[in-house]
Structures are given as C-alpha cells and as structure tokens.
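Only one protein chain is missing from this complex, and each of the others stays in its spot.
Each chain gets a letter, A, B and C, in the order it is written, and its residues are counted from 1.
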Amino acid sequence: MGADVRVVLIGAGRAGLVHGRNFAAGVRGARLVGVCEPDDQARESALAELGCERGFTDPLEAVADDDVDAVVVASPTFTHPDITVAALKAGTHVLCEKPLAASLDEAHAIKAAATSSDAAFLMGFMRRFDQSFRRAAERLHVGDIGEPLLIRSTGRGPGLPPRWAWNTDLSGGMISEVNAHDLDSLRWLTGQEYHRAYAVGRAAKRPDIAESNPGFVDLVTVTFELTGGAVGQVDGACPADYGYDARVEIYGSEGMLHIGDTRANSTVLVRSDGIVADPVTSWRTLFADAYRAEDQHLADVAHGLEEPKTRIDDGIAALEAAIATNQSMATGEPVHIDARLRDGSRSGGSGTPGGAGETNPTRTVHH
Amino acid sequence: MGADVRVVLIGAGRAGLVHGRNFAAGVRGARLVGVCEPDDQARESALAELGCERGFTDPLEAVADDDVDAVVVASPTFTHPDITVAALKAGTHVLCEKPLAASLDEAHAIKAAATSSDAAFLMGFMRRFDQSFRRAAERLHVGDIGEPLLIRSTGRGPGLPPRWAWNTDLSGGMISEVNAHDLDSLRWLTGQEYHRAYAVGRAAKRPDIAESNPGFVDLVTVTFELTGGAVGQVDGACPADYGYDARVEIYGSEGMLHIGDTRANSTVLVRSDGIVADPVTSWRTLFADAYRAEDQHLADVAHGLEEPKTRIDDGIAALEAAIATNQSMATGEPVHIDARLRDGSRSGGSGTPGGAGETNPTRTVHH
Amino acid sequence: MGADVRVVLIGAGRAGLVHGRNFAAGVRGARLVGVCEPDDQARESALAELGCERGFTDPLEAVADDDVDAVVVASPTFTHPDITVAALKAGTHVLCEKPLAASLDEAHAIKAAATSSDAAFLMGFMRRFDQSFRRAAERLHVGDIGEPLLIRSTGRGPGLPPRWAWNTDLSGGMISEVNAHDLDSLRWLTGQEYHRAYAVGRAAKRPDIAESNPGFVDLVTVTFELTGGAVGQVDGACPADYGYDARVEIYGSEGMLHIGDTRANSTVLVRSDGIVADPVTSWRTLFADAYRAEDQHLADVAHGLEEPKTRIDDGIAALEAAIATNQSMATGEPVHIDARLRDGSRSGGSGTPGGAGETNPTRTVHH
Partner (left out) sequence: MGADVRVVLIGAGRAGLVHGRNFAAGVRGARLVGVCEPDDQARESALAELGCERGFTDPLEAVADDDVDAVVVASPTFTHPDITVAALKAGTHVLCEKPLAASLDEAHAIKAAATSSDAAFLMGFMRRFDQSFRRAAERLHVGDIGEPLLIRSTGRGPGLPPRWAWNTDLSGGMISEVNAHDLDSLRWLTGQEYHRAYAVGRAAKRPDIAESNPGFVDLVTVTFELTGGAVGQVDGACPADYGYDARVEIYGSEGMLHIGDTRANSTVLVRSDGIVADPVTSWRTLFADAYRAEDQHLADVAHGLEEPKTRIDDGIAALEAAIATNQSMATGEPVHIDARLRDGSRSGGSGTPGGAGETNPTRTVHH
C-alpha cells in the first residue's frame, strides 16, 4: 500500500460526520485532510473535532485540489451532480452518499463523467457492507431459500428529513432520501432489475408539510415487479416515533430469510408490566460497522486493492425506482420502469419482460 | 344455560375435523351429534373418531333436521351458499368457515337469509379469538401506537389448496382461500373499510397449475387503501416450503405492533452450525386455542350468552377485497372497492372517500 | 375404550381447579363426577362451575367410593400420604400433584401401597407433557447436543405459597412446593440420578415470614452432582415480581438446549421508550396444554391404553433432592443423597458413584 489516500469530507451534516469520524478514528491507508462545509460554525466545529486543518467552503475547489485524492460527498442531494462530476473530471475518487441525484439527467451526467474518469465512483449503499445483510446475501447465493420470490424491505427513521429535502425536486422525496437503501437492497439481494412500480403514499403525520411541498409524504409503500419475476416491496416512513428500523424479509421457493432487528442491544428487562428491550434509535449506531467498512472500502479501492462493490448504475437504478414511485403516488397508477434507461440508450426496443399494464408508454419513467 | 346445543359438522376435511375434535373434546353447553360428509370413508372415520352417531350425506337434510341446533360449515366454498341459506331458513345456527362464498351475489343471498332468520350466523375468522391477535387489538384500542397508518398481514401455508380450489370460480382463489383471515384482520384491527386495491400475483412455484386454471396464483401481494386513510398490505403464498406463517405488523403514529412468530415452541438448539428452533407447521397447532374459543363462542351465542363477534358483513367485506385483488391481478391495474356494496344498496352515489385513480368506474368490484 | 373413568377431584384450590376444568371441558374416556373439598364455599362453587353433583368433605370417603374410579389429589402436601394410600388400597387410580409428600417415610408408605395395588399411581409432573419440554427430550434422545454435562432449571412464581406451606415440615419448603418440577426435569432430561447437593437459600423478600417459620426461603439455588457425572442446578424464587418463569438450559458435549420463554404471547409493541412484550403470569396458562395432556394421560392409563409416564419413584427422587437441599441450606454444607434410599432398602452399601465429600455419613439424607 502506498501513501495514505488524502480524503476531504464534503458536507459536515449528520451523515458527513459519520464518515468524518470514521476517518478520524482511523481507516487503513487513508487520512482525512479537510472538511468542506459552507456553514462556518459547522465547518470549524468539524475541523476541530476531526483534527484536520484544511477547511473549504467551495466543494468545487476541494475536489480539484491537487492534495486531495478522494472525497466523501455528503452534501444535499441537489449538489451531488456538480460536485461529483467535477471530482471525477479532476481524477478525484468519489464516495457519494445516497441518493445519487434528484433527476435521471443529472445521474447520467455523473455516469458519463465516471465512465471517462480514471477515478473511482462508489455509491454510498453501506448496507452492502453490513454483516447481517452480507450473511443474507451469502445464504441467498448458496441457495438456502431457493429462488427469491418476494422481497420486502422496511426503512423507517425517527427524524424528518432536513427541510430542503421536503422539496421533492431537490431531494427525490422520502422514497429517495430515506429508502434509497431499500431500493438498492431489492436489486442487490435478488439480482433482478426494476420493471414496474405501484405506490401509495401518505402525509399522515405531517399533512402540514405536504400543503406547501407537493409530493411530500411521510409514509410510502411501493410494490415492484422485478425483471426475473420476483415481487419487491418497500415501505418507508419518517418520522417513525419508535426509532430507526431497517428490516428485510425474503420469501423464496424453499424458505424465508429475515434481516434486521429493532433491538439496540442484548439487554432485556423483565417486569410484571412488560418485557422490555431498547429500540434502535439511529442508523448511526445500527450501521456503524457498515459505515466503517464502506470508508475502508474507499481507501482500498483508491489503492487498487479492491474492485468497487457499489457502482453508479446501482445509484441510477435506485433513482429510477424512486422516480417511478413518486410518479405512481402522484397518478395513482402503476408505472413502467424502462430498462433501456439503465444503459443510457434512449432509443430502440425495450427488450424487457412483458407484464400486465405495460401498454401505456406515457407512464414510463423518463428524464 | 339450557340443554346442550346439538351441533352437526358439515364437511369432514381438515378444517372440519379441527372443529369436530373440539366439540368431541368438550365445548361447554354444546354437543356434537353428527357429521355430514358425502365421502363414505371420511364420514365413517369421523363418526368413529368423534364418537357421534348420526351420519349425513346431504347437508340440506342435516341443516333442516329438527334435532340439530347448529352447524359448522366446513365444506368447500362453493357449497356454502346453499347450505348456509337452508340452515338459516331452518333456524339453525351457522358457524361458516372462510371464505363466505365465491361470489358477491351468493354472499348477499346468505346475508338476506341471515337478516330474516332468528338463527345466528358466525363467520369463521378464528384469529379474532387468538390471544396474540386479541392482545394487539387491545393495545390498538388503548392507543399504544396511536393511529394505525400501515398494516401488513402475511399469510402463508405449507400445503397447496385442495384441487377444487385451484378453480378460482369455485373458491375465490388463493387470496380468498388462504388469506381471508388476513383480509379480515386488516379491517378488524384498523376499524377501517376497503377502498382501493392493487395486486400482483405469481404462479411462481406451480406454473403448471396455472396453465389449466386461469387466475391461479401461489404468491399474491395486495396493497389496499382503507377508508380512514391507512394503507393495508396482504401477502399470501402457498405452498410455502417452510411452514405456516401468520404475522401482522402495524405501523402507527406513535409506535409499531407485531403479531405472530414462526417458532412452534420454546425449545432452541444451539450448535456450531446454527441456532435452531422449530417452525410452525400448521394453522391447526398455531390457532388451536383460537379454534376452541371460536367453537365455544358458537355455543355461547346459541345460548344467548354472547353477541356474535364475527358477522356476515365481515365475510362480505373480505370477499369484496378478495375479488378486487383477483381483478387487479388480472388487469394489472388498481381496482376501486365500492363501499355501496357493503350495505346491499346497488344504486346511488358512492359516498366513499376520494382518492387517486377513482375515475374509472369500470374497475369497480361488482357482482 | 370402555365406560368413562369416573374422576373425583380432591382439593378445589388453584391446581385442583385446573384439573377440574380440564375434566369439565372434556377428557376422552373420563368424566368428572365429584369434588372433595372441606371448605363449603369452595366446594359448592367448584361443583357449580364444573357441573358435577357429588360433593365430598372427607377425602377418605371419596377415594373409597365404589362409584369413583380415579382421583386427582390436589390437596395440601401433608394430606397426600393418607389420601393416596387409602385410594391405592381401594383400587382407585391416583394422579397426585407434586410434591409427593413432605417426608421420605410417608413417600415410602405410598410406594408400598402403590406396589401392592392394581390401581395406577401417576406423579403430577406435567412438564413431561409440555411440547417444548418434550421436544427438548427428543433432541437429547437423538443426540443433538451429545452428552448432557450441565443442566440448569429455573422455576419462579409470582405468588407466595399458601400459608400452610410456609411450614417446611408440612410442605417440604419452597424447593419442594415450587421447584419439584425442576427437580424432576433434571432427572428426566439427563437420565441421571441425584448424588450430592449444595444449596444456598435466602429469605430475601420476606424475612418476616422466616422469623416464625424456620427454613422458609423465598430464593433458593442448589447445585447437584448427578450419578452420570453431569452437574445440575436449580434456582427457585417466589414471589417473583415479574411473573411465572420456567426455563431450562442444558449444556452438552456438542451443543446447548434452551427450553422456555418468559413471553406470554407473540404480540410485541415497539415504542421509543421500549420494545415491550407481555410476561407469562401463571403456570396455569403456560402449561395449560400440558395439564390437559396429563389429565388425558390419567384417563388413558386407567383404560390400559398407556403405560404411566410418571411414577412414584419420580416423586420420591424429587423429594430426596428437596430434602437434601433443605439440609444443605440449614447446615451450609454439601449433602450426600444416598441412592440406597431410592429402592427402599435402608441397609447395605451405597454402590453410588464416588465423589468428593462423601466421607461424612452424617450428611446423608435420611427419613
């Protein structure tokens, strides 16, 4: 392994600080050298805590700096395209937090930049590094449940998304901000692609926000038909009063798999008024090991020791599914997710598996 | 309590024998006096095991017998209408196994008979008598999770439905045969009615059966919009290789409820190759207590000690939801469930809550 | 199967009514014909509830009645010897609730009566009929954990024993009243006999009771060396504030087995202040099926359909272990349990496996 990869953190918000602290605590072969954050107080606070010297206010400056080898992009979704494209053009490795972008046009612009860059692009789907998810993937791979027929992924969080994310044009909405991980898990675990979506959403807890933010929901369920015939379901909610909840269930031809647990630790109190365990309250604790492994992966990829485990196409596929979900919620109808979009080619026949309700091309996800 | 209610079992199949054995083991205030079953061997075997003398081959004769006070109807679905209508006209109490019938016309004919009869009609939704389901209903009632916003019910069974039930015209299909309980649970636990359905089904494990049985599926998922705004989801599958699985999850504004467990007993084996528990293999064991309580309820209702806890409208509502599910699977489109149907009135405005996609009246469930 | 076995319940207390209600609800081949209970109100109330006519105040009269075939002895421990001996002499089958007796002399008197009687004697160790315990026994039998090396059984209950049982001379103390089941489980599950005991007890919650009742404890732990080399531990407590708790753990040469669960049902509430399940509150619910199976077993044994699954020697062995526990608590020293006692022979060599501390004959359990 050569010299340490010099990493700059873009965005010192909650997710950003998770990465920042990982690097500050130590990632083999990498070193956090700076933080880019427009908010002065947040930046200074992060620099002090993380023990690094270089503060940036302009991400485009940071990604182009000769002394920066890699960036972790944890700024708001709508800033991802400009930052990641500039980074890739400058040859700077990118670990991009989810969601990739708010529109497919932007996503494909990033893909174009990634394709022509020598730098690596990693999509921030940290569940692929979580031991329980990996164990399930392994069990699927060896056929423990036969063929996956139905997969359901639940993603709920205790807090509202940040205010800017209430605007679905900027964020992609809750399905993208909160449930991008679920959208990735369905593809990853089944090996199948998105084909058709039907979603129902509600602004059940915060109708007030929905009044001024069209498309805002705090509860979403979406049913996908996948290209291999499996059915996928995602349900998301936030703010979920009880904590952070990430569970997946896969029904297969020869068994079933569960992933996830709402318990935060192994301590159980037994009293006459109840048997009580502590709920998981944050993705920061539940996936602490996964984030560490993801950050290590960035270093290892930058050193050429590993092939990227999450790619831009994973981000694009999740985005397509999210857009279809939003369209279906808006129209109340199923939406076809055209596989052509995934390879960037907008012309030619679909070639995707047929299915009921595919006849209306106006429902196709487009960008 | 007066003289014992004299009960005849109609149908000596699997579900029938569960009831039969309960009565044979002893139900307070009731006595099993006969078995009606056209198959000679099954009837004689049941009579011998259950220790009762009167064998019937014709259910219409059994229900009209002066020495019969109540019947448990556990014959195939398509026979329910004739039998239950005759019983009700003869003043014989009815506990009718799910599903109520295969068509809404028949269901309403039974309702008409029930309305004009002095005899009680109980719908065989035994989960309403299960302690775990009841405990959840109690928690919902006292507001432990606030308002229910999303409810998901999973119902899977290890065996294929009987061959006659592969014909969805006779049975209502898997969603009705296997998941009628789930369809009832959604209404019961939320107190909301069905409004709109979107379903995806697959004949994933047995495409061979689907070839000659249009509408046959062995996997179904359906998303309902309920009249109070909650979202409901049912997923069903059979044959589920791993056993019998009945679980419900309710996400509410202030918490979440789980019902159900795939473990059959409390014995756990811990070995280096796995921590192993036994799966539930049958509804007969999982709901043994619930069936006992349901049969006791029949006796108590017949004696006037209790009001019916499950009514014909519960059976009709589940049937409407099942029919909408089948329609949605067939068309690939959402289906509107018209609330007018529930009160038997076929004319006039709908009066149901609005929602996306309600504009197409041709999608309405009708009969 | 011939005529119904006519059963009389001796003692209409808590355990008695469990049996009484089982027979009233229906046991194949048996019929509850009477209740013997000196307390007028309790007797009349039981007769009314259980729907039987014959009331007895004198158990010796009941067991000798020509129209009584079997008795369930659920009266206080100190009454067991007279009642069971009289029943056995009269040829009346006996299901005797635990503990067998309060002294070994009495236990051997019962054994002598049982040996010379044609009637069956069943010891009320209902855990042998519980499905989780039976499943564990089956796993042990097929070698799932290899050889059992350490077995620990926990038995705790929410209520104090009845006041008469605070006198250890009448009851055998908590280890016998509450933990007789645990003492039986160790032998049953390992197939080994008691050899040596060391116990520590406390009157931790109710020192007031201990002041006037020598030997009273509300917490007991005892470590046994078993004849096959395994180590056994029992811990008991009551009143246990949180509910009823019956769990066993067996560490074997190739794995571990757990039996038991403190959860009463499968409903789980997830809230920010805790993930909450309901605790088991009573042996009446936890072992309801086991008591039913035990009562059915009485009928089946009486009809000659089954061999007794629990025998008087099981009761004697549990009593020996209990007495040794009480002696060890009193002296603070280990106590040798002499296997000679088990065959009723008071002379001759021990023949039991050797072990540390066997040299002091004054520690031997005697009667």
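The definition used in the following text is that a contact is a pair of C-beta atoms (placed from the backbone, for glycine too) under 8 Å apart; a residue touches a chain by one contact, two chains touch by 3 or more.
In this text the structure is predicted, and so the values were computed from the model without any measurement.
**Student:** Among the chains you can see, which ones touch the chain that has been omitted?
**Tutor:** It touches the following shown chains in the full complex: A, B, C.
**Student:** Which of B:A64, B:V276 or B:A330 touches the chain that is not shown?
**Tutor:** If we include the chain that is not displayed, B:V276 is the one touching it.
**Student:** Looking at the whole complex, which of C:A25, C:L189 or C:M256 touches the chain that is not displayed?
**Tutor:** Considering the complete complex, C:M256 is the one touching the chain left out.
**Student:** Identify the residue among C:R54, C:K205 or C:R284 that touches the chain left out of the display.
**Tutor:** Spelled out, the listed residue whose C-beta touches the missing chain is C:K205.
**Student:** One chain is left out of this view; which of B:G243, B:G260 or B:G332 touches it in the full complex?
**Tutor:** The missing chain is touched by B:G243.
**Student:** Please give every residue of chain B in contact with the chain that is not shown.
**Tutor:** 158, 241-243, 245, 262-263, 270-272, 274-279, 281
**Student:** Touching the absent chain: which residues on chain C qualify?
**Tutor:** Against the missing chain, chain C presents residues 146-147, 149-150, 152, 156, 198, 200, 202, 204-205, 219, 221, 223, 225, 229, 231, 233, 235, 237, 240-242, 245, 251-256, 262, 331-334, 355-357.
**Student:** Which chain A residues touch the hidden chain?
**Tutor:** Within chain A, the residues that touch the unshown chain are 24-28, 131-133, 135-136, 139, 144-145, 254-261, 264-272, 278.
Heads up, the rule we're going with is that only the chains that are shown with their structure count from here on.
**Student:** Please compute the C-alpha centroid of chain A, do the same for chain B, then give the distance between them in whole Å.
**Tutor:** 40
**Student:** Would you give the residues of chain C that are in contact with at least 2 other chains, written as numbers and ranges?
**Tutor:** In chain C, 270-272, 278 touch at least two other chains.
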